[in-house]
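Every protein chain except one is present and positioned as in the full complex.
And then chain A:
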Amino acid sequence: MYLTILFLPLLGSLISGFGGRWLGCWGSSLYSTSCVLISFFLSLMAFYEVGMCGVCCHITLSTWLESGAFKVNWGFLFDSVTVIMLIVVTSVSSLVHLYSISYMETDPHRPRFMAYLEIFTFFMLVLVTADNLLQMFLGWEGVGLASYLLINFWFTRLPANQSAIKALIVNRIGDFGLTLGILIIFWTFQSIDYSIIFSVAPLFEDFFFSFMGINWHCITLIGLFLFIGAVGKSAQLGLHTWLPDAMEGPTPVSALIHAATMVTAGVFLMIRFSLLLEFSPTILCILLTLGSLTAFFAGMTGIFQNDLKKVIAYSTCSQLGYMIFSCGLSCYEVSLFHLTNHAFFKALLFLSAGSVIHAVNNEQDMRRMGSLVSFLPLTYSLMLIGSLSLAGFPFLTGFYSKDFILELTQISSQKSLNSYYVSFSFWLGNISVFFTSFYSFRLIYLTFLNNSNINRSLVKSIHESSILMVLPLIILAFGSLFFGYLSKDLFIGLGTDFWKGSIFILPTNNFFVEAEWLLVLNKFLPFALTVLGIFLASLINITNVYKYFIFKIYGVTFFFAFLLNKKWFLDILYNRALVVPVLNFGYSTTFKALDRGFIELSGPLGLSIFVSKWSKVVSRLQSGLLTHYVFFIVIGICLLFLVLTYNSLIFNISPNVLLIFLVLTFYV
């Protein structure tokens, strides 16, 4: 049963990909969807067995590589963290499959699309179920590949190609870090099996190794490199630029990959390596800082985006920041809880956005929408549920995880706990709550509630989507309404025994109980900020106060809005400071100056030029004049006698060389 979860998507992908012509559009769609659905039900059963009954399952198929101390098995580990991820991946994936049957109805390449979605699901499952780092890396690269294929699905579009390449390359930077991390793990622990690493990790707490005259703390270094991998995959600040651009793919792809599953792989990695990260306070501090900066940055940028999907993409980025910094707070289960909840409401938001885009004839700009509430009441209500859940409205799914993360930052930022540097992330996190609710409701207002900016000819054709598209949305809406409340006790309940060692938290880092005794006033802070965000968004969109602001302090607001709309110019900075110089270096220095310049001149080309040039010079000695020949003969004989005379005195020239010299002399 456990391996069937994995191999059904693979089978579905292969058959609907290679047999797409035979199966036809509908056949391949139905086939692949049913494969993922079965795998979803099987993973529910796995969740029951592993999560509820507490039977951790570890399957080893065969040896993959064996060389000395290095041994890698095809092994599959199903523990609590894995089954949660299984549920997330397969549920979102099967709903997205269901959704895209109808969404991609008019697309001529549907079997290919389904095959890509399936292969993505398969690689994601490999990633989460692996029991060693190499197999995990296989899944890691596989989802990168699938993301490339899916962003690039409409391969005739130039922006799609560009963003796919960007996604792949930026991810690859992180993957390089991850590779280094795996290498250091093998160097340190002599194994890349999770079980071995985690069982001996506490013994390596004070393990240093010397490199370039510096003693590096091994676990910190490993954590750093793994975190670089997570930065690439989870779009943390620094390598986040690929995520908003990845919206060039079809909307179900954005929902599946860039909201619910692939980007959570980085967070999953951090959760999986909780046992290692716990022994390095430095790496926890880095996680905390970068995660909260990402949440803040992406939240702020999301405010001034005008593309419907980019707003949601930045909100994904921001929520990933929350997950990472809650890992930095050593609250891995909260992070995983938020990951699960986020998968539900972000998939809901993306798929509803897809529904809206579908309804208004592929228009993505929110400024050209408005008043859609009267045309799409169902989509509006679903999107409102998603947005409220995202904004952390009380008793919706987002509330249970996000507010708890913020409460934990409040606890940790108290000076008595000796980790008051957390107050940095406390403030950034809280401000991003405000941003989150602001841009969510800006989206709602601009798309659904404000006056209409839609083309008149388009108005007649706006309609609710078909049942196949609405059904996944409704299921996800139920998930984002109730999932948080229902599973709260399972994930983060006080003293829950659900995790059973799959997550490890040092007792000195554990502030769960304290969070329950926070002042009630403090606990209201995130909610107050949410309400403030909603209120401000309503104020600006309903009244004309926005225009007043613009005219009053035009320069400042304009500059600020422009800066944020252009993503803080980070893309431009990267292009000008990094990408273009590197490309220039590659062309002018390494290609033109080195490869085709120095190496060719000193190698084949230079030698051939030298030989032909000097052979011309030498052959010009043969002038045809008899006197010149006589002269050369005499000179040659003189030289020969000279050499013969001084042979013993100066250098020992062998007779062969002399013979050659003699022959050459007479041939000149």
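Just so we're on the same page, contacts are C-beta pairs under 8 Å (C-beta built on N, C-alpha and C of every residue); 3 or more make two chains touch, one makes a residue touch a chain; residues count from 1.
Here is the rule we use: contacts and distances are computed from a predicted model.
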item: Options "Probable electron transfer flavoprotein subunit alpha", "NADH dehydrogenase subunit 4L", "Aminotransferase ALD1, chloroplastic isoform A" or "tRNA (adenine(58)-N(1))-methyltransferase non-catalytic subunit TRM6": UniProt name of the undisplayed chain; value: "NADH dehydrogenase subunit 4L"
item: Residue in contact with the excluded chain [from A:Ser62, A:Thr156, A:Asn362 or A:Ser619]; value: A:Ser619
item: Missing-partner contacts on chain A, residue numbers; value: 619-627, 630-631, 634
